[in-house]
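The other protein chains are all here in position, but one chain of the complex has been omitted.
Each chain carries a letter (A, B and C) given by its place in the written order, and its residues are counted from 1.
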Amino acid sequence: MEGINGRRNISGCGLTGFMSEEGRLINGEAIIRSIEVLHDRSNGLGGGFAGYGIYPHKKDFYAFHIMYDDAEAKDASEKIIEERFSISGEEPIPTRKVSTITKAPILWRYFLKPELDECDKDISEDDYVIETVMLINDTIPGAYVFSSGKNMGAFKAVGYPEEIGRFYRLDEYEGYTWIGHGRFPTNTPGWWGGAHPFTILDWAVVHNGEISSYDANRRYVEMYGYKCTMLTDTEVVAYLLDLMLRYHRLPVEIACKVLAPPFWSEIDRLKEERKEEGNVFEALRQIYGSAMLNGPFAIIVGHASGIIGLSDRMKLRPLVAGRKDDMLFIASEEAAIREISPNLDILWHPRAGEPVIGELKRTSIKKQAKVINLKERIVL
Amino acid sequence: MKSYILPEFKIKRDNERCIECQVCVRQCAFEVHKVSQDGSIYSENDKCVACERCVTFCPTKALTIEEYEHYIKDNANWTASVQRNIWKQAETGGVLLTGMGNPKPYPIYWDHLLLNASQVTNPSIDPLREPMELRTYLGSKPESLEVEISGGSVRLKTKVSPQLKLEVPIMFSAMSFGAISYNACEALARAATELGTYCNTGEGGLHEKLYKYADHTIVQVASGRFGVHKKYLEKAAALEIKIGQGAKPGIGGHLPGEKVGEEVSRTRMIPVGSDALSPAPHHDIYSIEDLSQLIYSLKEATEYTKPVSVKIAAVHNVAAISSGIARAGADIIAIDGFRGGTGAAPTVIRDNVGIPVELAIAAVDSRLREEGIRNRVSIVAAGGFRSSADVIKAIALGADAVYIATAALVAMGCHVCQKCYTGKCNWGIATQDPKLSKRLNPDIAAERLYNLVAAWAHEISEMLGGMGINAIESLKGNRLHLRAVGLTKEEMDVLGVKVAGAPLS
Amino acid sequence: MMKRVYAKEEVCIGCRLCEVYCAVEHSLSRDIIRAYKYEQPKPEPRVTVEEKEHISFALQCRHCDEPLCVEACITGAMMKDESGRVIHREEKCIGCWTCVLVCPYGAPRRDLSRGKVVKCDLCQSTGREIPACVEMCPNRALVFEER
Partner (left out) sequence: MSYVVIGNSVASVGAIEAIRKVDKKTPIVVISDEPYSVYSRPLISEYLSGKVGEEMMNYRDSDFYERNRVTTKFNVKAVSINSRTKRVRLKNEEEIEYKKLLIATGGIPFVPPIEGRDKDGVFTFTKLDDAKRLKARVESFNHLVVIGAGLIGLKVTESLRQRGVPVTVVELSNRVMSTVLDEEAGRIIRSAIEREGVEVITGLTVEEITGKEKVTGVKLTNGNRIKCDAVVIAIGVIPNTSLAKDAGIRVNRGIITDSTMKTNIPHVYAAGDVTEGPDYLSKGNRVFPIWPNAYIQGKIAGYNMAGVKREFTGGIAMNSIELFGVPVLTAGLSNVEDENLEVLKKSEESTYKKNGYT
């Protein structure tokens, strides 16, 4: 990445996201409307979205969204892609002209099927995809894969989020899960790649806050082959989730408890009251100490089978959730929810470190992460 | 032979203040202060070791110790101490002995590393208002956990190997009964227990009276195997195989027979008055696979209930050695830097062998991560930790916890006179003389140790809070919170840190 | 029950600072340098460190429940006050040393310059709550407690 690109961003941001647990598809205009309310939480230096279920016709292909600084980067990257995948389709990502969105890089998308050769037999397709993403992001200057999951896509840019949504013509997509983000970076003029969400495979993370534990988390996930090319704490969250949920097959609630664990005092108490459960949390902190996110944060994570909202264990950043019928809403502000669903069945403020988990009930997409019924959610 | 050695120190007695109470006379085991026939007190400079016992205990502060002024013609090579050492050897023909850690002005990397703090974008955390967690677990961790959720309850399916729970990531490093007094051992054990951390027996065995602190004691198995028996292994929270020591990498130990009295003899299981010689290598460890055998022998002997640590001196190839140790099955690697202390070592070894622990930890942590085996072992850094700042920086570099020993001794009263090997420690620490060892009241010493570590813990909490972190594990290996000043590019590369002022990435 | 000074032999280091601070506490100036260097008569400690090889401990009046010194004192100078302290009223002392003779602990000391006995008053006369010897012992070898 060139120039100021890739610098770790310190930001205070607006977040929103929702899903239909029944898998009903919702027009992308909803997420634009929701994030627009949070205009004041961003400063025009970046924003972005991720939508799930948006490529039903290409749902079995990995959808790569790549931004290129120039044609050279595009050529180099495509060389890698062609070597490693069969390409089912490729095209520019459709955009419309918005006066405030300028200096757009080349934005291209590809629908890919991995072609694993003999020596790649041991690894899964997902790992193969990650490897490719890391390879391009790490080695091709001016190229950046910002979306790589199936039947989903991330869209991000420099600008106010509602403008970015319109720029990417989100009103032309329909998805069962949408997340959105508006940035307020304090130290770097936005670079398109630095905007949220950060993704790997179908994980997309939007985040408000600053992860003080960043380098501990980074060095931890890098042990497992992830490359934090962006040097942003949000990116690391995506990798942590991928590691824990996809590789380690931890239940999603448990993975959330790794990111925002209970305090030792609570664990000690739990060990006295419910020993087995206490042991689980003790072991989680012992083994995944380096995966704990420290510092203020609220995140919304989208993935193929659901949505997760989580705040840090002291709740230094806002997070609110609501329900209406099969819809689960999570946002940094209630207004972002009320804007698109004024008559909620319920609205609540999750406690510090308590995850909000939404899960797709009728999924045809067999995802790796263990699916947990919401009613079984454990609450500390 | 006429000695050419000039005194190092000079005692100044302010006669306006001296009340001739003779406290100095009674306190000096080196017999510096004497009462003359007429009852007045005088001092013999050449015996003074500058331990400051008399200065501290003089009720009127009538005493000061100064450097003995003797003119050495200005010379950058042939300094007074160089000449003194040559005279000593010319007069004795022996190896120069010394105690404590390397005093030479090698770079102290801690002092070239600066910590981060939050400003505006990220709230700092006030440890007085918010929980601040310093708890640390040492031991081998599995790469991942298998957790089962069913019917609203969770269950751990992975068996986690034994872990040492530290309420504060500071332990007391190995100091043997023999090298230090029983009272010092007791104070360390009591303080460790109260602090929720650990003391370490060194290679001196474990006195029966200290069995009650077993849950906070790490017992060492060293090359001499002194005091190692079934009960010894049982009365421990963890076992540590001592391969080397920062103050004297590559050489063994020697506890002179004069220090082997009844209690030391019984504890070490050697005859009274016999020299306790620790061989340089373990005679059953000539390679890494031998180490592995010993590790697993100890695990077998304790039925896999206790973590096994391997302590090595920080030497040039420390990263690769550590990798080998991790793969040999150790749960903890303790790395003792070249500033680590000793009760007795040849001066030339202490002052010239080994590498700084800062570089060693960074190299080891990086190497284990590169190999993807960092989870398998905990890293304990040792050797010359002077303050909470050193501790927190070590953790940011990648250590799980640290061992302190010299700082603990200083807390108990040691004034770093480096005469531990004489057995005449005026502070009652490095001695077996009952008249001297009773000077260390374990109540007071334990309290002082507790206070020191509690103070450091408090400071660590403050610094963590300042960085916006409320659990120590989030700092481990978090080198972005360290910045270098006055270091070369190569040093920064080894340390894995950026220069102060450089942008975040 | 009353608080008494007890010695912990195992940590008494024989420095005799208890003697020094006791003497200062009962001196006129209560300043260590003045007391030792300029006061006449020299202040006398009321505590003595007994020492043999590595065994040492400070000894002062035990403030016995039935003090022999009080029973034997020929003038009534020794008395046990209501708090239980054995108090020596120097103005009634004629220096017969009977208390010195009868005390099983050797606690009363002769102040030869004044021809009077001096003994520990638990620093009552100087208004301390904790006797100076206890408070100033550098190794906590003296404790002041009820037993």
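Note that in this section a contact is a pair of C-beta atoms (placed from the backbone, for glycine too) under 8 Å apart; a residue touches a chain by one contact, two chains touch by 3 or more.
Just so it is clear, the structure is predicted and the values come from calculations on it, not from any experiment.
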{"item": "Shown chains touched by the chain that is not drawn here", "value": "C"}
{"item": "Sole contact to the chain not displayed, among C:2, C:28 or C:101", "value": "C:101"}
{"item": "Residue, one of C:8, C:37, C:62 or C:92, that touches the chain absent here", "value": "C:92"}
{"item": "Chain C, residues in touch with the chain not shown (by the definition above)", "value": "66, 68, 71-72, 74-76, 92, 94-98, 100-102, 110"}
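Here is the rule we use: only the chains that are shown with their structure count from here on.
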{"item": "Averaged-CA centre spacing for the pair chain C and chain A, given as whole angstrom", "value": "79"}
{"item": "Chain A contact footprint on chain B (complex, rising order)", "value": "118, 120-123, 125, 130-131, 133, 135, 137, 139, 141-147, 149-156, 158, 160, 163, 369, 372, 374-375, 467-471, 473-481, 503-505"}
{"item": "Touching residues (chain side chain B, partner chain C) in the complex", "value": "16-17, 19-23, 26-27, 57, 59-60, 428, 433-435, 438-439, 441, 443-444"}
{"item": "Chain B contact footprint on chain C (complex, rising order)", "value": "10-17, 19-21, 32-33, 36-37, 53-54, 138-141"}
